[in-house]
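One protein chain omitted, others in place.
Each chain carries a letter (A, B and C) given by its place in the written order, and its residues are counted from 1.
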Amino acid sequence: MLHVELVLQGLINGSMYAVIAVGLTLVYGLLRILHVAHAGLFTLGAYITVLITNATGSLPLAVLAATLVVGVAGMLVYRLLYEPLLDRPPYVALIASIGLFICMEESYRIVFGPYGNSFDTMQLTQRITIGPIGMAAADAAMLVGAVVLLTGLGLLMKRTRFGIAWRATVTDPAMARSFGIDTIKVRYVNFFIASALAAAAGALVAVLNNLVEPTMGSVPSYKSLAIIVLGGLGNVGGTLAAALLLGVIEAYGTIYAGAFLDRDAIAFVFLIAVLMVRPQGLFAAR
Amino acid sequence: MRRILPLLALAVLWLMPGTAPAQDVVKIGFHAPLTGFAAADGKSARQGAELAVAQANAAGGIAGKKIELVVYDDEGKPENTIPLANKLIGQDKVAVVVSGGYSGPTRAAAPVLQRAGIPYLSAYAIHPDITRAGDFIFRTGMMGEVQGRAGAKLVADLLKKKKVVIVAVNNDFGQALTAGFKEVAPKFGIEILKEHTFAMPDRQFGPLVAQVKASDPEVIYAPGYFFNAGPLVAQLRAAGVEATIIGQEGYDSQRFIEIAGKASEGVIVTTSLDRDSTSPATRAFIDEYEKAFKDRVDMVAASGNAAATVAIAALKKAGTDPKAIRDAIRAGSFDTAIGTLSFNNLGEVKKAVQVQVVKDANFHRFAIIDDLQFLAPPEK
Amino acid sequence: MSALLAVEDVLVRFGGVTALAGVSFSLGKGELLGLIGPNGAGKTTLLHTVIGVVTPTKGRVLVGGRDVTRLSTDARARLGLALTHQIVRPFRGMSVLDNVTLAAGFAKTTHLLRALTSVSRTAERARARELLALVGIADYADAAPAVLPLGALKRLEVARALAISPEVLLLDEPLAGLNSVEATRLAATLADLNASGITMILIEHNLAKVAEICPRLVVLDNGRKIADGSTAAVLADAAVIAAYMGKDASGRDPSHAEASHAAG
Partner (left out) sequence: MIGAYEITLVAVVSINLMLALGLNLITGFCGQVSLGHAAFFGTGAYAAALVAGGLPLPAVLLVAGLFACALGLLVGVASLRVREDFLAITTMGVGFVFVGVVRKQGFLGAEMGLTDIPDHGLGDLGFVGLCLALVALMALLTWHIKRSWMGFGFAAVADDERTARTLGINAAAYKLAAFVIGTFLAGVAGAVYAYFTRFIIPGAFGFTVSISILTMVIVGGVGSIWGVVVAAVLLTLLPEFSRVINDYKLLLYGALIVLTMRFAPGGLAGVVAAVKARVRPGGGP
């Protein structure tokens, strides 16, 4: 019974990691940028969700607004920061991204205060039981939300013109251009989708914790980097699998390894161990 | 070159020195983490201290001189706090310093102030080494171990419960509280079923909750901060865990109740601030704070206020000679927002522990543990 | 007498693709071997296997009779193998002269302690200038590679490879992209170097050029060696003609014809 719950809780955490990290891997796959500021957009999504819900009383409206605003913000980050740096060594974009992330966290602290914000009325407080397994409605929302978002993303990538254009651009931008694919547009759409996913993750985490804080992106900022490496950089399916696996490993680590290892270090012990055996990541990079 | 100009402008802006008022003032130094991971506590501590200074100034200051609080951001970093303490001593020429910071920065500053012979009051940092730096160093907050002991007494004597699971934040605060709790637990016949830790940034406790549920304790002793405790308590209750949850001064913020919602009802915390106190000092603090900052009080604000209050009272009594201030603190008894404080030989505070319970979305008095012998902090 | 360089039954697979399917050949001292074949035949992969950038799935590479298959690229370079890249790879952060100076200092860079204790670059600079003059780009010595035309960069590749005093020089299309005057001059330089005792393998598309300077040819097609012998004999070989002309002209093995089509 304990193990069923541990696995379940691991999957819930893992699905949160997945929704954040998949966006990061989309950006990396296309542009080879380690987009640390992604976690700042995640936080922005969470703030918008809470503030608009409190103002209008409608959580769905707030989530919609968060994904749209953050999606556009992501495109702006690309246009204003990354695009001019594409022909520079990769660490330039990485450091710029870290700088932007610091700016974002500080702006949230200054604008919204250091204490964090909560929903005026707690969302999804019910408890759901399926046979012997019970979980909070918020947990269920996290799981279902992640499945819906990632399935949607999968369909988008497999079935739509954008998906084809994206994959073609990732494989060979020059070739994609010669087939008439607007690779610049692909980049913007890519940033929109990745950032909207981050915002959705932020909204789900806000509901889950009933708390959004300026620093809530810190842990996702580095942990999702570990996840996309484990997943084989740029490999969307691999990222998903790595996120879920890490969630479960952390769940067990928290209980059984807590005496000698910090939970946040578990991800990296796992990462380093995997890289020593499989330098290309758990799942082959593209 | 034109591209660099904005950078230069920024640099110039940054370098602009602060202008200290030239009039005759008495300066109290203050540092707290205003940025970084502990910024929330930094802000509360600062507001608490500022309120004490404003009130004292409104009441005429010290012998006609205004009090100025010289505030620096320690960023939670020990190494930064050493130059900062030296700056407070050498350049700002403060008479006394209050720490609104965590243990790391406070431990770093204490020897500096001791060597310079400037009295130093730590508002809520818990590490035992702070006061060991010397006779100029005082602590108005409770040591972690002392509060941990109070927690054990609460569980056994007041609640009459035995089976405990400990879930502690993984830092010096959590470690010290756990150590204090475990130190006296055998004496009270408390059985510790399991002990777990979580990291300060953790907000999702699913696996821990599952494990706690499996252990089926009567009491969960869970040292942490409001930002951990809010989600933790909500998740424990959502999972159907009914055990009594014991928190500490880290929970003592209205934010905890906002985050945990209904789940916070019945949570009991050991802290320094008694919301139902009839003491004029406490009432005045609570009312004035909420008026001045449009926010509810919390333990950190009360502690920052209390430490500054002690500093001001000592200045009033002894003037600006550091040794006289030290002696005044050592010998005196101070009426503050967190009760009447006096100090032992080591500079540790002697005071009762407030036990508060969340009821109808507010903290209320549950009990007061005032067995000062049991709570006595170390003298060495 | 063992051959200076020998490749034995080398098999290279990338993922599911077989790039080299059991290629063998050997090379005596002082030879100038032309390596030809259609695009995708595996020529560059073969040179990369020899230098150690690519590790073969099966087979061996021998230098002077010694098995070097497990040796790193830098160890092979120290044994006397040098490579020029088909797509030029100058160190873009260094001047042209420094590119060659670095290579000329291989005796110093080989041992870390020696590298740490050596500062003077005078001798190596002088040697580098000689080499730049030899390949005819002395005027560019102080320029950054970014400003050089392709022809000069190709020559820089050769000068830099020569700077490590190789016994075997592996040249990956050094003439491609050059105009005919440049190509003729560089080809002549290479022939001179060969005459001075440096063994060479030359990948080249321009059959006329190859025929002019290489006495012996090895032909690859779709990862297999289809011919090896004197230039005249190889160029007359029906299989070679078929490989170059596309679909079979001689009624040979159909799988092979199919393969050459795919490779084209």
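Definition applied: contacts are C-beta pairs under 8 Å (C-beta built on N, C-alpha and C of every residue); 3 or more make two chains touch, one makes a residue touch a chain.
Just so it is clear, the model here is predicted, and its values are computed rather than measured.
Colleague: If I'm reading the header right, one chain is hidden. Which shown chains does it touch across the whole complex?
Modeller: Hidden chain contacts in the full assembly come out as A, B, C.
Colleague: Kindly state which of the options A:L81, A:L143 or A:I249 is in contact with the chain not pictured.
Modeller: Considering all chains, including the one not shown, the answer is A:L81.
Colleague: One chain isn't shown here. Among B:L34, B:A123 or B:A229, which residue touches it?
Modeller: B:L34
Colleague: Return the single residue from B:N170, B:Q248 or B:T309 that touches the missing chain.
Modeller: Hidden-chain contact among the options goes to B:N170.
Colleague: Spell out the interface residues on chain C facing the chain that's missing from view.
Modeller: These residues of chain C touch the chain that is not shown: 51-53, 72-75, 77-78, 82-83, 85, 89, 91-95, 98, 101-103, 105-106, 108-110, 112, 114-119, 121, 142-144, 147, 160-161, 163-164.
Colleague: Touching the hidden chain in the full complex, which residues of chain A are there? Just list them.
Modeller: 32, 34, 81, 84-85, 88, 90-96, 98-104, 106-107, 110, 222, 225-226, 229, 233, 259-262, 264-269, 271-272, 275-276, 279-281
Colleague: When the complex is taken as a whole, what residues of chain B touch the one chain not shown?
Modeller: Contact residues on chain B toward the absent chain are 1, 3-4, 6-7, 10-11, 13-19, 34-36, 71-73, 76-80, 82-83, 86-87, 89-91, 103-104, 107-108, 111-112, 116, 127, 129, 170-172, 174-176.
We adopt the following convention: only the chains that are shown with their structure count from here on.
Colleague: Which category does the touching pattern between chains fall into here: line, ring, star, complete, or other?
Modeller: Other.
Colleague: With chain centres set to the mean of the C-alpha atoms, which chain is at the far end from chain C?
Modeller: With centres defined by C-alpha atoms, farthest from chain C sits B.
Colleague: Of the chains shown, whose Cα mean is nearest the mean of all protein Cα atoms?
Modeller: A
Colleague: Distance-wise, how many Å sit between the C-alpha centres of chain A and chain B, to the nearest whole number?
Modeller: The answer is 35 Å.
Colleague: Taking each chain's centre as its mean C-alpha position, how far apart are chain B and chain C in Å?
Modeller: Here chain B and chain C have centroids separated by 72 Å.
Colleague: Okay, in this complex, where on chain B does chain A touch?
Modeller: For this pair, the touching residues of chain B are 35, 37, 39-40, 42-43, 170, 196-199, 201-204, 206-211, 213-214, 227, 230-231, 234-235, 238-240, 253, 255, 258-262.
Colleague: Under the stated contact criterion, what part of chain A meets chain B in this complex?
Modeller: 1-2, 5-6, 8-10, 12-13, 16, 106, 109, 113-116, 118, 122, 125, 127, 134-136, 138-139, 205, 208-211, 213-216, 218-219, 250-252, 254-255, 258, 262-264
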